[in-house]
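All protein chains of the complex are present and in place, except for one that has been dropped.
Going in written order, the chains are labelled A and B, and every chain counts its residues from 1.
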Amino acid sequence: MKKTRTSDIVISVCLYLVLLGFILFLDRTLPATDIALTVLKKGCIYSLVAVSMNLLNGFTGLFSLGQAGFMMIGGYTYAILTIPVEARDSVYQYFNGGIVRFSVPFWVGLIAAGIVAAIFAWLIGLPVLRLKSDYLAIATLGFAEIMRAFFQWDSLGVLTNGSNMLRKYPAFRSTVFPFVTASLCIGIIVLIINSSYGRAFRAIRDDEIAAEAMGINLAKHKRMSFCISSFFAGVGGALLAMYQTSIQAAPFKSAMTYEILLIVVIGGLGSVTGSCIGSFLFIACSEWWLRFLDAETTIGTFRVPLLRSGFRKVVFSVIIMLIVLFAQKGIMGNKEFSVSGIRDWLTKKKQKKEAGA
Amino acid sequence: MSQNILKAEDITMQFGGVVAVNNLSLEVNEGEIVALIGPNGAGKTTAFNCITGVYEPTNGRVSFCGTPIVESYPTGKMKKQYLGENAGKYTRRIVNTPDVITKAGIARTFQNIRLFSSMTVFENVLIAKHMRAKQNLFTATFRLNHAEEQRMRSETMELLKMQDLDHLKDEIAGSLPYGIQRRLEIARALATDPKLLLLDEPAAGMNPQETQELTDFIRQIRDEYHLTIFMIEHHMDLVMQISDRVYVLDFGKLLATGTPEEIQNNPRVIEAYLGVSEEDA
Partner (left out) sequence: MDFLSKNLPYLLAGISVGGQYALIAIGYTMVYGILRLINFAHGDIFTVAGLILIYATTILPLYISIPLTLVATVALGYIVERAAYKPLRNAPRMSVMISAIGVSYLLQNLALYITGGLAQTYPAIPFISNTISVGPATTKVVTVITPILTIILVIALMQLIGHTKIGMAMRAVANDFETSRLMGIKVDTVISMTFIIGSFLAAVGSILYFANYPSVIPTSGAMPGLKAFVAAVFGGIGSIPGAVIGAFIIGISENIIKGLGWTTFSDAFTFALLIIVLLVKPTGLFGEKATDKV
């Protein structure tokens, strides 16, 4: 691996701070409901979830489809723990105020969301991770569906409020909060990926049998990756719950996992920055840039054909299919977007020019 | 007589109704270079896989440095189907996954090179250092293991220099030429600090000159790293030049054993392995 220069780190940090300042500026100047802010908030949350899925699918080579399930667990954990005591009677109106009689600060709730998701991952990981590729995919998908049924079960209503929504828990208004939280989490994931453990994960992805022959305990490392991924999916789920200000089990279907998987693929399996770029593009396209496709438009007397509600999603899925078919590596492949990468690229270009001249 | 480092007793590996390895017993002594030869499909790689924990043998025991690392006996369905010998001899089940066996000191290479093809040469070797590191997830993530990581990196660099691979350290392993991939695989195995090195057809696909270089190379690493080497090989020149002893496997069974000269002159080996057609002609 190439040595990263100190100057590169400084430049990266500066860039990050500029970005943070820009978001702070947008937060102050734009109305809270502005579409740009919505895209930024949701984009941050999806970035985190996509990166956590990439850790598992792209870096460890485990094809898991349980992400929505772990997000749901995280979201619920957060909501259950942080609803203020005085609001519980109105939220749990059918369940006599529920059984949880305390509430914790939001940051404790966020961490707990990750921990509970990771505990579930640890439990399910014991048996499921022995399965190979597609079997693992379908087993994790099934697990997510089971969890969804459990969270909607009336007998657990004192905890989960059954199929009713949970609300009135602390949420965020600013865009800075999800941005900082998500980037902190993604930062930790990057540190893990570049550590000795991250190398072990990538070795498992490249060749399980060789990895084992190199002394890597497959079961332990796979479970580790699974738990880490689920931890951050749980935190992501909690952030999503905060963003939505209410949470219900119903939308955490396999379709949500598919969406996140598609984001990861668009960005590039095995690229953290790719997943982030993919998330923002995905959210921006689906919520903002392609909106015009949903509106019936007439130019003069000519009524533009096809344009009506739902067309946006059709165009969008066609674009995704084109990427999946013709740009299989996604936007970034397995490369990362970094200051040192750009510098290397620039110097190479310069050298080429000089060599040519 | 020197101490045996690897001892396999009555190893039998049966897949369904096919007995791939049948009652194989062998010993490898410390510091030796021992070859396992035999026609295609004789069960050589299967034997390696039983020793390194990739497969659990149906019956038999493998000991390393005097401690049993693998032991098994026919259970379940196999109890009735078992076609091998010594059915009642072993009563314990000792199952170790390959990583445990590697940690104990047996390293191996693969017949069809298995490198971490998307990782760099340096990372491929560095991986081997992971298992003995004292770090945990927390210290590794937050770089509290700096000293250890530095040590791992410098050890890796040293090894690469000794193997003359250091100039390629940032190359992606999968894009290297075949011969270098073979060498990298051996370097990677050495990085696990083994006592015993299992080489599965190290000279496969090499021309006579490369094979000669490999012969010297194997001797050299044996001496430098105080290794014992057990290898599967088809190139008879190589086998006859460097092996102290040779085991011959045919249809899963041990056919003969002895020094290279003895094997070369053993009529049964000539018949089974070197081919009957030669005598006919």
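FYI, a residue touches a chain if its C-beta (ideal position, glycine included) is under 8 Å from a C-beta of that chain, and two chains touch if they have at least 3 such contacts.
All of these numbers come straight from a predicted model, not from anything done at the bench.
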| item | value |
| --- | --- |
| Absent-chain contact - pick from A:Leu48, A:Ala68 or A:Ala139 | A:Ala139 |
| Touching residues (missing chain, whole complex) on subunit A | 57, 63, 127-128, 130-135, 137-139, 141-143, 145-146, 148-150, 152-154, 209, 253-255, 258-259, 261-262, 265, 269, 308-311, 313-314, 316-318, 320-321, 324-326, 328 |
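Please note the rule applied: only the chains that are shown with their structure count from here on.
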| item | value |
| --- | --- |
| Subunit B contact footprint on subunit A (complex, rising order) | 1-2, 188, 191-192, 195-197, 199-200, 202-203, 205-207, 209-219, 224, 228, 270, 334 |
| Subunit A contact footprint on subunit B (complex, rising order) | 52, 54, 97-100, 102-103, 107-108, 110, 114-120, 122-123, 126-133, 135, 137, 140-143, 145, 149, 152, 170, 188-189, 192 |
